[in-house]
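Structure first, then comments.
Omission of a single protein chain aside, the complex is shown with its protein chains in their original locations.
What follows is chain A.
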């Protein structure tokens, strides 16, 4: 009997140590990797690299990255949220819904280079767009769409069933219940999904290779929206930070600039990831300690 307890305790200790090692490994991996990229970026940095000329700096690329992701969110958030609402509230269990779910799962695990080729084929060849910010943004939305859809669906399904019942019991329609009660209640969780989607979009390169082009010169005072150097023109080619890194590495022109660009991208992605985490923690705390949520209002 004593022997059995002793050996069980030993196994317990060994398991604990293994888990701690694995956890430490993740910690080291992230910090080592992020630290390496950021420190090399700082070491290579020159003030001129943070300008907006389009020559040997990253300002325009940073703008392009944010603008492109913003446009892609404009496309994928409404579609994804509606798709999520449909799956959570309207889809009847059956073969069609099963198939639809399978499609969304497949879409979420699609290699981004394939999405890039798809974007090239559809937006450039079939629809006849040029390599442009819009074509890139649309390709990115294909990647982020399943993320938004599943977050929305999970968020709605995670709400207490009393919200829907209560609203229907008042004589509200299903849509009124969704719009006035369920959506506001799960908006913070959907926001978390949107931030994660933005994080994915920032780092994406493969899907943009064939679609976004590599324009980096912008004329900030331009008033002609059709001009290829007008920053707000979505039909112009646009080089993002990730594409810039790729270009610089492939052409071997300016290693220092690539380092800085990588560091900035890294910080951007980390910042969004931390923001998403903080937001979801805030929501969890609010849901758990409902009183504190009440006091704040």
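Methods note: a contact is a pair of C-beta atoms (placed from the backbone, for glycine too) under 8 Å apart; a residue touches a chain by one contact, two chains touch by 3 or more; residues count from 1.
Quick note on the criterion: contacts and distances are computed from a predicted model.
Only one of "Stage V sporulation protein AC", "Rhodanese domain-containing protein", "Phosphate transport system ATP-binding protein" or "Probable membrane transporter protein" fits the UniProt record of the hidden chain, and that name is "Phosphate transport system ATP-binding protein". One of A:185, A:229 or A:270 touches the chain omitted from the figure, and that residue is A:185.
Which of A:17, A:102 or A:170 touches the hidden chain is settled by the complete complex: it is A:170.
Within chain A, the residues in touch with the undisplayed chain are 92, 160, 162-163, 165-174, 176, 180-181, 184-185, 290-291, 293-297.
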